[in-house]
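Only one protein chain is missing from this complex, and each of the others stays in its spot.
Up next is chain A:
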Amino acid sequence: MQITFEEVSHVYGVGTPFERLALQDVSINIPSGSFVGIIGQTGSGKSTLIQHVNGLLQPTKGTIRLGDVTVTPTRKLPHESRRNIGLVFQYPEHQLFEETVAKDVAFGPLNFDMPPEMAELRVREALEIVGLDYQEMKDRSPFLLSGGQMRRVAIAGVLAMQPKVLILDEPTAGLDPAGRKAILEAIYRIHREQSLTTLLVTHSMEEAARYADRLIVMAGGKVMLEGKPDEVFAQADTLRELALDVPETVSLISQLNRKLPEEQRLPSSVYREEELISHLLARISDRGER
């Protein structure tokens, strides 16, 4: 589903002393099927931005187009459209409430009037996507799981609605490296298998570089940079001004390029870790043969 923002602004607490401009004239275009990384410091407006995508917040000004639905300051997103747009909040495990894992994951599908047998099937699929065994987990209380498992159950609760757009607000915050990787890999897999449009909010450049095919860099409620990852990483100075770093791979490439003669420079498009490794290995073995 294509997502377009036209000059969208959002003000919290209009007419109170706590009034706060959280988004300012944001215009973005997210093509259907892309995996977008949204990066920015805390308070830069990332969460505010994504809550507009499924109508939890309405713009104070501007227009949002979600496929063929339009949201404006006066026109709300219809309830049925929510089903197509799955939003996983930050610390989603805090929203668990049911007695059993299976019931909790089924909450979304049942809310959208799915027949119970169908919902059960969805629950099974969703739990398997996030790497949990259905038979083993279904009757357990979600509150007795480990932090990482709770997070997965909560993500499964959104996946079970089979959205076309998947939005994740810092899904790896507070997890150990192995847990982070497992969750992101699962998300990436389902993104490709079901050709979802995925928005991943993160403040880790590494995560963004690894999975995203487009990046949006935010600061102070505005979009500062937008484009393909290598285009964004090329603006290292701007990123540094925003107190964001380029990924290690990108800085390694630029350090190597400083040493290398012009014709042997590494292309900036190999910023993904595996690609860079295989690129370098190929070079080294080339040289060995010569």
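In this text, a contact is a pair of C-beta atoms (placed from the backbone, for glycine too) under 8 Å apart; a residue touches a chain by one contact, two chains touch by 3 or more; residues count from 1.
Definition applied: contacts and distances are computed from a predicted model.
> Quick one: find the hidden chain's UniProt protein name among "Iron-sulfur cluster-binding protein", "Energy-coupling factor transporter transmembrane protein EcfT", "Molybdopterin-synthase adenylyltransferase" or "Putative ABC transport system permease protein".
Options "Iron-sulfur cluster-binding protein", "Energy-coupling factor transporter transmembrane protein EcfT", "Molybdopterin-synthase adenylyltransferase" or "Putative ABC transport system permease protein" narrow down to "Energy-coupling factor transporter transmembrane protein EcfT" for the missing chain.
> Check the options A:45, A:62, A:92 or A:171 and report the residue that touches the missing chain.
A:92
> Just name the one of A:54, A:149, A:162 or A:198 that touches the chain not displayed here.
That would be A:54, which touches the missing chain.
> Touching the absent chain in the whole complex: find that residue among A:111, A:264 or A:285.
Touching the chain that is not displayed is residue A:111.
> Residue-wise, where is chain A in contact with the chain that is not depicted?
For chain A, the residues touching the absent chain are 12-13, 15-18, 51, 54, 56, 79, 82-83, 86-87, 89, 92, 94-97, 107-108, 111-112, 143, 157-158, 161.
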